[in-house]
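Pasting in a structure now, in structure tokens, and then I'll have a few things to ask.
Of the protein chains in this complex, one is absent; all others appear in place.
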Amino acid sequence: MQHVPDITVPALDVEKIRRDFPLLQEKVYGIPLVYLDNAATTQKPQVVLDALEQYYTTINSNVHRGVHHLSQLATDAYEGSRKTIAGFINARKPEEVIFTKGTTDGINLVANSYGRGVIKPGDIVLVSAMEHHSNIVPWQIMCEDRGAELQVIPMNEQGELLMDQFSALLNDRVKIIAVTWVSNALGTVNPVHEIIAQAHARNIPVLLDAAQAIQHMPVDVQELDVDFLVFSGHKLYGPTGIGVLYGKEEWLDKLPPYQGGGDMIKTVTFAKTIYNVLPYKFEAGTPDISGAIALGTAVEYLQKAGIENVQQWEEQLMEYATQRLQEVQGLRFIGQAKKKTGAISFLIDDIHPYDLGELLDKQGIAIRTGHHCAEPVMTEFCIPGTVRASFAMYTTMEDIDKLVAGIQKAASMLR
Amino acid sequence: MQHVPDITVPALDVEKIRRDFPLLQEKVYGIPLVYLDNAATTQKPQVVLDALEQYYTTINSNVHRGVHHLSQLATDAYEGSRKTIAGFINARKPEEVIFTKGTTDGINLVANSYGRGVIKPGDIVLVSAMEHHSNIVPWQIMCEDRGAELQVIPMNEQGELLMDQFSALLNDRVKIIAVTWVSNALGTVNPVHEIIAQAHARNIPVLLDAAQAIQHMPVDVQELDVDFLVFSGHKLYGPTGIGVLYGKEEWLDKLPPYQGGGDMIKTVTFAKTIYNVLPYKFEAGTPDISGAIALGTAVEYLQKAGIENVQQWEEQLMEYATQRLQEVQGLRFIGQAKKKTGAISFLIDDIHPYDLGELLDKQGIAIRTGHHCAEPVMTEFCIPGTVRASFAMYTTMEDIDKLVAGIQKAASMLR
Amino acid sequence: MTIKETQDELISDFSFMENWMDKYEYIIQLGKDLPLIDEKYKTPDNLIKGCQSQVWLHTEMTGGKLVFTADSDAVITKGLISLMVNVLSNHTPKEITEADLYFIEAIGLTSHLSPTRSNGLLSMLKQMKMYAFAYQATSQSQKNGTEL
Partner (left out) sequence: MTIKETQDELISDFSFMENWMDKYEYIIQLGKDLPLIDEKYKTPDNLIKGCQSQVWLHTEMTGGKLVFTADSDAVITKGLISLMVNVLSNHTPKEITEADLYFIEAIGLTSHLSPTRSNGLLSMLKQMKMYAFAYQATSQSQKNGTEL
């Protein structure tokens, strides 16, 4: 974040973008909404809503199995979206893109399949100290079921992973490493290239939780050489209920399927079932067809704006917000990593984050308070939670000014 | 089906209902669409699309965790939908309604949790010979993993379960029975009350696959005394990507959770995780919020029309279609159970179903051909597949006339 | 003042405040005035674990009347507790169990508080009524005991 904020000439026409998002025009309590809870979920541009409506009013039909015209159109649109997303993350093949319900579903899929296919008693799964519950609990469940062990890469007080300790934790018992690319509670951007390089040197595959990365920076799975990568559509300007698991073809071929059902099989008898090829092997049952298609539209929208432009704009937002928040007396940042993106967590003196959140809400400012589903992080910092403001491509400097003013007012009432 | 079709005074104003469904107004190949693939997925009334749009333009926000106003509204709407659905199936409590991705997801949830929580090596899972792959493969995967055995309730040539054989299969090793209420391939309505009564006499819980029942007849889980019941939103006039698992509270309390992640836990440390109460325990990660809300709207739409009225109308459709199809030379029904609903499967002489399907499609008539994800049924009848026409509340007698005319034309070309 | 009178006074107080920021100012002030729970009573037993903040509640019987003291780590929560304590404290168990508590709805708290907060409020209330029930039951059985 060495740039000087250049508010007057952003590569992104943020005002124009804002007009594409109907909900940003809304008021709460009669006050224009300031939406700074984007790490929880983003708002959707009208084109995404149009894609949903368009799907249901013109081609709605079940995919893959139909001889009729609508089914054909629905299948084309669904598979077209898979291609769009494969292009967006630079997957080798669309077949490496599996549609899931979201990040949580994707991690559970890998944990379960990897557990049944690879893990033996005594094996180790490595996660980090700053994981979201969704990247802890599935591994806990799997480890308990398989007699494996969960180990944790520690972090320092800035909220940065201790890479020395990470290296020291690597040994032949470690069978998979699951880490978040960006921490939703702290904003930390982890050194994922370094993690993957060290893991691969020992033939350990890596799963990246990209729930808080995919919307903020260019993602290239081939360049990363990552084995599995998961994210949610609803945090990427797409609908709820849809997400993506990217997996290297060789891994997805090797692992047993997760769920059983329609579409994921080639032939079924009661004696023997033969599984289908990728990506269908991992997509049991009728998928979220409209969600997948609309996620494709969201990705195209983001591509049109340019993910590099978004990244650049959001870096300016982060820098400006960090600077402005420093003006607030008694404010301390939770998470002060050198590389951060998307979210800023903080506390003010001994004001309870919940009190602050409530008074910000009443001023029309939506932020999040609490443990952000990352309780171990809170435990580590000995705090009940934080106040978190998180940004999106449509966030403005004015939003940040309002946030700071709102905080000042609330703090004065609560002190 | 003893009624005389009474086309002139249906309790349902079908023409009015049709106008609520935008896709039914569409043409394919310039011909007005005749949509008879409702068992695969139903079309959606405009109110459901409006609910999606409304959600995203006014209250979109992540649920359960937020201190701010939008999150509150989203949570209220999401939980409101749960109540609507609980009312629709007469669940004791909304907490017994778990939102899933669909029928397949629901069955996988139960198979996995039940497998980890209850099943021991040597135990038996009972399914029927007419199950959809989604009610076979999850149990196969689980049985293989746990060293249990899958056994099958056979059926006769009419496509009716052999209840004597069912009774004979019951013994103390049987730990769960998973059967479909209505067969998607044959239309058979199974004697589920009888199955549940016999199972409960031996303390065996029953899962009902209601994917093809919920849209065609009143469902009362308390009256059924069923332990688990699953269905998909997209076959019930709701969006894709959302479904429901009903489970008796005592069962849901007893079983271990399926997926791990946000929302489904009370507290998380790396050493120990305490799971949340129902329904959250089984809803890991950000749910399909918009899907759940719009499914609630779909259910309300159906309630307004009256599920009894729909049932009555569809019985007339079934009777009329059966009668008219008998006129077609060489046509034989696949599945001739005394009680059928929703779908009619058939073949004509040795015409390949796929050929027939393709020529019907070119006449604007959407039906389905193939094994309908129920290959064991096809194996049993020694056929490669069937042609299936399936009905919904908006299907008309005219649709059936067009189907029969289309079949006559296609058959004459193919013979 | 009866429970009803205190409620009506609160409703009237709140009705003079124009917007929700003012009402929060008032709630926060009430929290600051709350008779604080004795540190020694901040035991796990007395903890009502809410979703986002912690609440301790202690009950004592003095001269036939129940006295509540409480605390929370969040100031607004403390204010809300204070509302409840003001209304219910210093009344007999019978009065408390029989009280119709309409002020929460009337003030508009249920619709304006975040749901976790208002759920917390309700479980707080439940807890207080339960204490009252418990005391009533005990004294009832004691009375029965002497009569026998």
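The first chain written gets the first letter, and so on, giving A, B and C; residue counts start at 1 in each chain.
As a convention for this text, contacts are C-beta pairs under 8 Å (C-beta built on N, C-alpha and C of every residue); 3 or more make two chains touch, one makes a residue touch a chain.
The structure displayed is predicted, hence computed values, not measured ones.
For the chain that does not appear, the touching partners among the shown chains are A, B. Across B:Asp20, B:Asp355, B:Glu380 or B:Asp401, the single residue that touches the chain missing here is B:Asp355.
The omitted chain makes contact with just one of the residues A:Asp50, A:Asp76 or A:Asp350: A:Asp76. The chain not displayed touches chain B at residues 29, 351-355, 357-359, 361-363, 369-370, 384-385, 409, 413-414.
Listed here are the chain A residues that touch the chain not shown: 66-68, 71-72, 75-76.
Operating definition for what follows: only the chains that are shown with their structure count from here on.
Taking each chain's centre as the mean of its CA atoms, C is the chain most distant from chain B.
Taking each chain's centre as the average of its CA atoms, chain A and chain C sit 41 Å apart. Chain A has residues 29, 354, 358, 361, 369-370 in contact with two or more other chains. Chain contacts: chain C has residues 52, 114, 117 touching two or more partner chains.
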